[in-house]
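Right after this comes subunit A.
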Amino acid sequence: MKKKLFSLLLTALLSMAVLSGCGSDGTGESSESNPSKESVESTQASTGTEVVEKTMYGGKVVVGIQQDIDSLDPHKATAAGTKEILFNIFEGLVKTDKNGDLMNAIASDYSVSEDGLVYTFTLREGVKFHNGNVVTAEDVKYSLDRVSGLLDGTPLISALSVITNVEIIDTKTVQVTVGSANTELIYSFAAAIIPAGSGEDENASPIGTGPFSYVSYTPQVGIVVKKNAEYWQEGLPYLDEVNFKIVNSAETALMELQGETIQIYAYLTDSQAEVLKDKFQILAAPSANVQALFLNNADPLLSDVRVRQAICYAMDKDTANLFVSGGNSVLISSAMLPALTSYYADLNDAYGTGAEVEKAKALLKEAGYPNGIDLEITVPSNYEFHMQTADVLVEQFKAAGINAKINPVEWNTWLTDVYNGRKYQTTLCAITSDGTPGYLMNRFQSDSKKNFVNFASAKYDEVYKKAAAAMDPTEKANYYKELQKIMSDEAGTAFIMVPPITVAVSPKLGGYTFYPIYVQDMSTIYYK
Partner candidate 1 sequence: MIKIENLSVAFDGTEVVKNVNLEITDGEILGIVGESGSGKSVTALTLMGLVSETAEVTSGRIVVDDCVLREAGKPVDKKLYRTMQGDNMSMIFQEPMTSLNPTQKVGKQVGEMLKLHTVLTKEEIKAKVLETFEAVGLRNPELVYNCYPHQLSGGMRQRVMIAMAVILHPDLVVADEPTTALDVSIQNQIVALLKDINTKENNSMIFITHDLNLARRICDRVAVMKDGRIVELGATEDIFLRPQESYTKNLMEAVPSRLKRRVSAMKNADNKEPIVQVKDLSVFYEDRGSNPFAKKVRKCIVKNATFDIYKGESLGLVGESGCGKTTLSKAILGMNMITTGEVIQTTVRPQMIFQDPYSSLNPSKTIGWLLQEPLRARGILDPSQKMTKADMEAAAYEMLKRVGLEEKYFTRKPSQLSGGQRQRISIGQALITRPGLIVADEPVSALDVTVQAQIMELMQNLQQEMELSYLFISHDINVVYKMCDRIMVMKEGQILEIGETEEIFAHPQNEYTQTLFRDSL
Partner candidate 2 sequence: MKYFVKKIITLIMTLFLVSVAAFLAFQVIPGDVVTSILGTEAPPEREEQLREELGLNKPPVVRYMRWASGVIKGDFGRSYRYSKNMNEMMPVKELIGDKLPVTLWLAALSLILIVLVSIPLGVLWARSTNRFVDAALNCITQVSMAVPSFFLGVLVTYLFGIVFHLFAPGGYISYHDNFKGFLGYLLFPALSIAIPKIAMTARFLRNSMLTEMKSDYVRTAYSKGCSKRRVMYGHVLRNAMMPVVTFLGMIIAEIVAGSIVVEQVFGLPGIGRLLISSINTRDFPVTEILILYITFVVIFVYFLVDILYRVIDPRISEK
């Protein structure tokens, strides 16, 4: 349960990457899509989606979730755990499909001006809110004004704060002007469209256009949604009702699954999956979390690149993977998700995935530490997965003469001291990608507000600027690959792995779909 409590605080604004927990928590999707054409299904153990089965309409499903809802306002909700549920209630002008591609949602079509500053959206005919009203251009303008801060000066979604004007061209057309061009901005238009004025109405219940409509929310119990019979996508959803039930802890979840009080649970640990595999469909896909031992480059000891490299060499990622995720994680050496294949550069050879103790020792000796070094690893203690990884690393480091000590801290302390205060030596945690390639690259610019590792490389900054400006996808991809290489060479941070998301689904159900961003799409679930 403790994980749940804390991961409630896990944060991300729409369209931004978030810092977040680990695979066992399965936190940290965000609402935008992946521009690459790659789907993540390749790694799935088995999903029922491809097989033609008898599908039935109706029925209720209980889904176990680990975090309480942080807000019922889709624009204010920041917790990944909340957004994975609100995905079923709200939709934006566009939305992400299961392949990570953008699909049109409330907008039936859109165009972008050549300079990238004007977006024109055409609204789909007959899309209705859950209250029965048709979505109008006013609703769209209201929603976009609200998130961008044009309404009251307070932007709710940072990425969209670049919007300078929203204009209603006619009843079916809305034109959005932005202050600066960004090829990845379109993904932010997945921000929820809500009825005009509902953000000020004191008694407003959450009303969207998604496949399910809101029924009730009880703190600490969960949220119930029911079928939106007038959903614009034909044939969806199948289920009559979905109950997102808050489960205290992974341990309780296991018992609840076995007791059949929940049918779907998406945050299984490796050993739980082992216990459940006979009775449940166990599905797995990589998460969008990048786990690493983040090194504070400003630390006197770690300012020496040789020390940072030695740490990279000393790590045995293979074993760590085996221990903490049963070997199901994808090992990485950069901040790019391997799932984003066109942008991903496989640099695992640079420091190897096993421990290279001799190289590490040699580097330390060269750096002037023949007797090894002392290292403090700060870990947000609510994340069991990171704590366990840290446990393993400490053992591995011993061989290379790195005397590491774990410093467990509370999540709130971590946020203020480590992330905002940058007062730490190394920290073991994960950052979560929103699925766009740029974000996890962006943060390592030396002047970035989010550069909590204090990585400083002039070359990196320069290449990043080029990447951001590039309009051609291939050119962009090449720049991103170069960024990864620089990061790896400098050993700016010791990346470890992308943990999997392991889902248990009742054998009676079919249609569970993984998205490259983690959302729980209930619209495709059906009883066999």
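How were these candidates chosen? In short, all candidates are chains of the complex that A comes from, given by their letters.
The rule is simple: contacts are C-beta pairs under 8 Å (C-beta built on N, C-alpha and C of every residue); 3 or more make two chains touch, one makes a residue touch a chain; residues count from 1.
What you are looking at is a predicted structure, and each value in this text was computed from that prediction instead of being measured.
Checked against 1 or 2, the single candidate touching subunit A in this complex is 2.
Listing the residues of subunit A that touch candidate 2 in their complex gives 1-2, 5-6, 8-13, 16-19, 68-73, 78-79, 149, 153-158, 161, 194, 198-207, 217-221, 245-249, 251-253, 255-256, 258-262, 410-413, 415-416, 419-420, 450.
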